[in-house]
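Just passing along the structure, written as structure tokens.
All protein chains of the complex are present and in place, except for one that has been dropped.
Labels for the chains are A and B, by order of writing; each one numbers its residues from 1.
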Amino acid sequence: MATELFLAASFQGLIQQLVFGIATGGLFASLALALVLIYRAMETLNFAQGEMATFTTFIAFTLLTSLHLPYWLVFPVTVALAIVLGVLVERVIIRPVERAPVLTLVLVTIGLFGIFNGLMGIIWGYVVRPFPSPLPTTPILLGGVGISYQDVGLIAVSTVVLVLVWLFFTRTRVGLMMRASALYPEVSRLLGVRVGWMLALGWGLAAGVGAVSGMLVAPIEVLDPNMMQSILLYAFTAAVLGGLDSPVGAVVGGLAVGVILALVGTYIPGAGELRVAFGFLVIILVLVFKPGGFFGRVQVERV
Amino acid sequence: MPLLELENVTASYGAVKALHDISLNVAEGSVVAMLGANGAGKTTTLRAISGTVKVVGSIRFDDRPITGLAPEEVARRGIAHVPEGRGILAQMTVLENLQMGACLRRDRAGIKADLDRIFGYFPWMSGRTGSTAALLSGGEQQMLALARALMMKPRLLLLDEPSLGLAPTVVRSIFDIIARINREEGVTILLVEQNAKLALRAAKHAYVLEVGEIAVSGSGQELVRNESVRKSYLGY
Partner (left out) sequence: MAGLDRRFIGWGAGAFALLLAILGPLALLGKFTTLEFAYVWAFAIAIVGLNLLIGFTGQISLGNSAFMAVSGYCTAILVTRAGWSPLATIPVAAGLATLGGVLIGIPALKLKGLYLGLATFALAFSVPSIIRYARFDSFTGGSQGIFITGAGKDPFGLVDSGQLTSEQWLYYLALVLLVAFFLFTRAVLRSDVGRALRSIRDGETVAVAHGVNLTYYKTLAFALSALMAGVAGSLDAMATSYVGPDSFDINVAFALLVGAAVGGLGTQVGPILGAVFSVWAPIYTQRGIFKSSPAIVFGLFLILLMYFMPQGAVGGFYRLLGLRDRIRARLVAAPVGPTSPQPTPADPPPHPRPDP
């Protein structure tokens, strides 16, 4: 009897950790997808993706707490604002260096990192704030296992967003144009596509997806300007694992990272603090041994 | 009034001049050919028109200047350029390639009708819409590129060496289709070809480029009878 209870309890715990892992995985997948979107469009990594996401989350926070707008309104409005922000950033800041070498682009996105982080510090300060959550905190009971609304909400929203993005790219005209522009910019131009604006739209979408991940994290962690930094690292890990040019890889990678981190954190004592280092290790191992990731293609170096 | 007018157009790649002060006209509804050896500047001329290469001089389309416009803007004016190498979207499907041709259009019924017409020209395509374009044969890819350009409903079609690398039977059917397109849809065609015999047969008017300059111009028949053209390009 005692053994059965023990097994049941640890099984329960395992399920909970798995659900938690999938939930955080959805988070990493979203931000990783944003990174992959920009990478596919211009073969560069936006080191500021996390900061942009936090920035838009702060905007959501202001809408919620200062203007007291309802959550169901704030969410889409913030995503829309984020898309506009992404487009603006690309057109104003990235455009002059679109064709610049890798180092320049890396430096510019790092500069963006600083600017957004600094802006948040100036406007909102480095005070840590709680972010209101639209979901109740009581757990749901599914077959005897207690799962939090947060986790379910995370999984649900991430899934919806990822499906919507997938539908956008595969089923819409603009999505098709964006895919073609990323892979074949010169030919797309001959077909009349304004490739520059497709790039801007890519940044916009990436920012929008990032905003979603930011708003999903904020109720769980506390909101402060540095909120997304470790998540950015995990998103990089997920993107590298899945293959930097593969959106599917980003999602699978995100889920994998989420689940592994959850399991490692629970079942290997003390390893929780080393999670970030673990991310680094995965990045370097994958880049060295399987540079295309598990779903991507090996890229020829951009000169 | 010609649909396309080039006047004193000079194009350079860095320090190297590829086109020296060339002038040519293309009348609406006609098929015009550009002949010449490799490196003569044929491809550069098409690139100049579609805006892919920067030029000095005047290029007018439908009596409006298009010199200096970005390629996407030139395309939006109704000029479809099928580039050297065909430029198909290799990783995407046949249908997606065709859809990209229509990507600027909003008239869904019109697009559907055009697709049907395209499948009329290229019956094999309707069964292969889901295939990845990279898996098509050379001839099929050329036809796909042509079909995609037609989906743009262009007024002027720029074709760069449609016969390149293709078997003679395939080439013949492509040229038949080119003639059909011109006849049935009234699309003006500027055709660059190394295969002079085919080109002269298809074209009403032709230009011969040599080292970036127009050496000879005239109707197809005139050029066939021209002795130096015969010797250099027709082999007899």
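The rule is simple: contacts are C-beta pairs under 8 Å (C-beta built on N, C-alpha and C of every residue); 3 or more make two chains touch, one makes a residue touch a chain.
Fair warning: this is a prediction, and the values are worked out from it, not measured in the lab.
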Omitted-chain contact residue, chosen from A:Leu14, A:Val106, A:Leu135 or A:Val264: A:Val106
Among A:Gly13, A:Pro70 or A:Gly118, residue touching the chain not depicted: A:Gly118
Residues of chain A (touch criterion as defined above) contacting the omitted chain: 43-45, 47, 93, 96-97, 99-104, 106-108, 110-119, 121-122, 125-126, 183-184, 186-187, 189, 229-230, 233, 236-237, 240, 270, 273-277, 279-280, 283-284, 287-288, 291, 300-302
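Here is the rule we use: only the chains that are shown with their structure count from here on.
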Distance between chain centroids, defined by C-alpha means - chain A, chain B (Å): 44
Parts of chain B lying in touch with chain A, wherever the complex brings them together: 50, 52, 70-72, 75-76, 80-81, 83, 87-89, 91-92, 96, 99-101, 103-104, 148, 152
In the complex with chain B, residue positions of chain A that touch it: 173, 176-177, 179-180, 183-184, 186-195
